[in-house]
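For chain A:
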Amino acid sequence: MTPLFDPQLPANALLPLLVLASSLVPGMIIFFLAEERVRLRTVLNLGGALMKLALVGFMLWGSYQGQRFEARLPLLEGLDLVLRVGALSLLFLALSAGLWFLTTIYAIGYLEGAPHRSRFFGFFSLCVTATVGVAMSGNLLTFVLFFELLTLTTYPLVVHRGTEAARQAGQVYLAHTVLAGSLLLAGTVWLYTLTGTLGFVPRGFVAEVAETHPGALRAIFALLIAGVGVKAALVPLHSWLPRAMVAPAPVSALLHAVAVVKAGAFGIVLIVYDVFGVEQAAELGVTGPLAAVAAVTIIYGSLRALFQDDLKRRLAFSTVSQVSYIVLGVAIVGPLASVGGIVHLVHQGLMKITLFFCAGNLAETLGIHKVSEMRGVGRRMPWTMAAFTIGALGMIGVPPLAGFITKWYLSLGALEAGVHWPLYVLMASSLLNAAYFLPILHAAWFAEPDPAPTHAAAADGHAAPSRAHAGWLLLLPPLTTAALSVLIGLFASLPFSPLEWSLLIAEREFEYPEARADVPLRPGAGSDD
Partner candidate 1 sequence: MPSFPGGMEWTLASVFVPLTGALLCFLLPRRAPLLGRLTALLTVAAVLGLLLTVLAEGTQQTALGGWPAPLGILWRADGLSVALMAMTALVGLGVSVYAHAYFRDKHTEGAFFWPLWLMLWTALDALFLSRDLFNLYVTLELVGFAAASLTALDGSAAALRGAIRYLLISMLGSLSYLLGVALIYHACGSVDIVLVAERIGTAPDLVVAVALGTMTAGLVLKTALFPLHFWLPPAHGSAPAPVSAVLSALVVKASFYLLLRLWLEVFDGGGPWLAEFLGVLGAVAVVWGSVAALRQARLKLLMAYSTVAQIGYFFMAFPLAAVGGGAVWAGALYLVLAHGLAKAAMFLSVGSVLRFARHDRIDELDRIVHRLPLTLTAFALAGVSIMGLPPSGGFIGKWLMLEAAFRQGRYGFVAVILLGGVLAAAYVFRVVGHAFTPTARAQRAREVPAAMEWSALLLALAAILLGLLPPLVLPLLEIGQVAVVSGVAAPAGSG
Partner candidate 2 sequence: MSQPVFWALVGMALVTLGLYALIVHAHLLRKVLALNIISSGVFLVFIGLARRAPEAGAALPMEPDPVPQAMVLTGIVVAVAATGLALALIVRLRAVTGRTTLGDDTDD
């Protein structure tokens, strides 16, 4: 196979910028569109999303040809803003571009007739712009920039409904993310004063100062992880996530699967792999505590999910738990565990977005917000519940669904690394997953519906649902993601599958001498940045 990102070829600077522009430009135009220009807005939204998908596809293809993609803008002396597409970026890019497309379709259907859609879709597009920026960050400065941008652009979506509850959820969200942002900034600047560079490199760039400043590096690691850990909803920094559930369903989907939480998890992966280098991090002794935090988060999230009656809150705590699989995979130092963690970026995204789409459909169509109201809904909304079932089973880890692949690799990785406790964590978590999902499935498919079909929907403050069944705009996205989460589980070993990509990324991180050959592919290794 041709080497990825052949250093001989000149870098293509245009494509990363186009990827940003494909959501930024439509977003800016949408802000100025009158509320009733539905058609034009839809064209812009979907056009931008399709364009982004096509561009990401092109970059994927190009990277197999050895093409490099990099754009830089000088900012401070010796410190540029860098957009660079590496293997890990492509994985996250493909995920967010694909899911953005589906979420846009869903949001168009979901918000039909709702007020302030221009503002909503404008910020929606900006939010995705920030996410792909995070994905393509070539150094920590660029990462911080887009990470903060993500905070700012999601805030209007969280408070979109303009209720007092939404405002307070927004304040909680900001209190967490802004504090975290300042920790992240502190860590970044501190690191820069030590290393003089911030460019992401596989296996990290701190090795030279690790001897002289181990204490400072540990503190920096803690600052950086706390900074991104808020978005990744690590316990005890997670409490904003369930509260942010007041936002409309597409926003929840975006927060949980595409943008915010995912960016946090992606940030942890980047910090461990491309800033510190996982082996260096292990040497500093910081991966152990990280793994412990991940384990606590997995169990705690699952336990809390068990006791939520509100469907979206239950899903939110499930996210808290599931995202930490990624962190756990990273923190168990070993190639196979890394594969499990990285691939879960994609798997969790697909499965969780399916669940949120379905929860949105239930709320929109039948006015169901609570688990206790779901008796017999399987018969009334078979398609939605079918997708929900696949998502839930995937979360539990039933083979051959995507979630199973994750857990399989995490377990193998733990054994390979010679530690056993992650197995118990995984087992406990799977049992808890089953405990909070299976009753839902049972009630939905096998219980008799309640006599009064639409419960308390009008009292919710949201427009009383009237449709007998979700429209195709609301149905297509969850079915697609559900199908995808089956397919990537079934065909996990095909060349373009997320699993194969993750293997490739893990190889580069842990690899043997010949992989060093492609370290200089990443120009950040040199004197620049």
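Assume a residue touches a chain if its C-beta (ideal position, glycine included) is under 8 Å from a C-beta of that chain, and two chains touch if they have at least 3 such contacts; residues count from 1.
How were these candidates chosen? In short, all candidates are chains of the complex that A comes from, given by their letters.
Computed from a predicted structure; not experimentally measured.
S.K.: With chain A shown on its own, which candidate in 1 or 2 touches it within the complex?
M.R.: In this complex, the candidate that touches chain A is number 1.
S.K.: Any idea which chain A residues touch candidate 1 in the complex?
M.R.: Touching candidate 1: residues 31, 73-77, 116, 119, 141, 144-145, 148-149, 151-152, 155-156, 159-160, 162-164, 166-167, 170-171, 174-175, 178-179, 181-183, 185-186, 189-190, 192-193 of chain A.
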